[in-house]
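So, chain A:
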Amino acid sequence: MAVVKTLLYLFVYPGLLFLLLYSTFCEWVDRKLYARFQNRIGPQYTGKQGILQPIADFIKLLVKEDIVPEKADKTMFHFLPVFGITTVMTAGLYLPLWNVSSIVPAYNSFPGDIILVAYLLSLPTLIFFLAGWHSTNVFAGIGGVRVLTMLFAYEVPLLLAILGPALLAGSWRLAEIARFFQHHPSLLIVNIIGFFVGLITLQAKLERVPFDIPHAETELAGGTFAEYTGRGLAYFRLLTDIQMVVGAGLLATVFMGGFPGGILLGLFHFIWKTLIIIALLSLMRAGYARLRIDQMVEFSWHWLAPLSVIQLAIVLLVKGAL
Partner candidate 1 sequence: MLERVVLWARTKSPWALHLNTGGCNGCDIEILAAFMPRFDVERFGIQLKGTPRHADVLVCTGPATRQSRDRALRIYEQMPDPKFVIAVGACAMSGCVYRGSYNIIGGIDQVIPVDMYIPGCPARPDAIIDGVVKLLKKLENS
Partner candidate 2 sequence: MNAETLSLRLQESFGTLAEITVTGPRRLICKIASDQLKSVVTRLRKEFHFTHLSTISALDLTDRFEILYHFADSELCLTVRTEISRETPEISTITSIIPGAILYERELQDLFGIKIKDIPDNRPLLLPDDWKEGNYPLRKDWTFQMPLETIPGDDHSEK
């Protein structure tokens, strides 16, 4: 019985199938909201209200001709997108959605899994850099280098922001953090600064406007994915979608008190909490113009890092008072 449950866990519910479907749904929500913010309509004619648009994009890219630059390293060129998707999928498994036993540390929930999820979420940035470097297109290489410079800018504030609630809850296990805040919902207000810092850094991690510098700066050549066509590009787009869903899930667990209840109630909580976060991300995408690389780095060190340190200070004070 336990084996069936684990298989079900791995392949259907919070695993492969659910993440794929839900990330395409989230991309549709994002594109629609972004269009509505610019008083446009957005995708309309593929499926009801254009809901199947991301799936149509994905399938179309799958069947397109796959051009590999001759000087590029073939295996690396094909392997990188697949490796990226696996890292982000495994990160998705650790969200405390269902079949998470709170006492016995199992493979999908153990003390310290918050650090693992944060690390797995930042691996794709390295993959983007390698993708840019391996496609031997000068512009993609430059885009890749810029991806790395951005990594240092947003990684520290993100980690600090996530650790705030972990310190308050006094444990490194996502399940326990979520349970702690379910019991003391009033303490959620304490992490409000951390929540916003987390939102902004997640937007930067996903390289979306106003932080899509590696793509925009070399927009003429399409950024790090300049040389990818067909399957590679499809996987990379799917990778960024799943990364968005898992990132939103992580923020929801830590800042919005997780997903209480069994399989159905947990799913319902997961959906409405991640949708709120995605709506906020989409608002940010529509509201701001594109920052330049030096402005972005300066912004994160002048504002994001100090804010998250203040957040930690508040958390320690509250912890003392508790």
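Selection criteria: all candidates are chains of the complex that A comes from, given by their letters.
Before moving on, here are some points about what is shown:
The rule is simple: a contact is a pair of C-beta atoms (placed from the backbone, for glycine too) under 8 Å apart; a residue touches a chain by one contact, two chains touch by 3 or more; residues count from 1.
All values reported here derive from a predicted model rather than from experimental measurement.
Contact annotation for this complex: of the listed candidates 1 or 2, chain A touches only 1. Interface of chain A with candidate 1 (complex): residues 31, 35, 38-46, 50, 52-53, 55-60, 63-67, 219-222, 225-230, 233.
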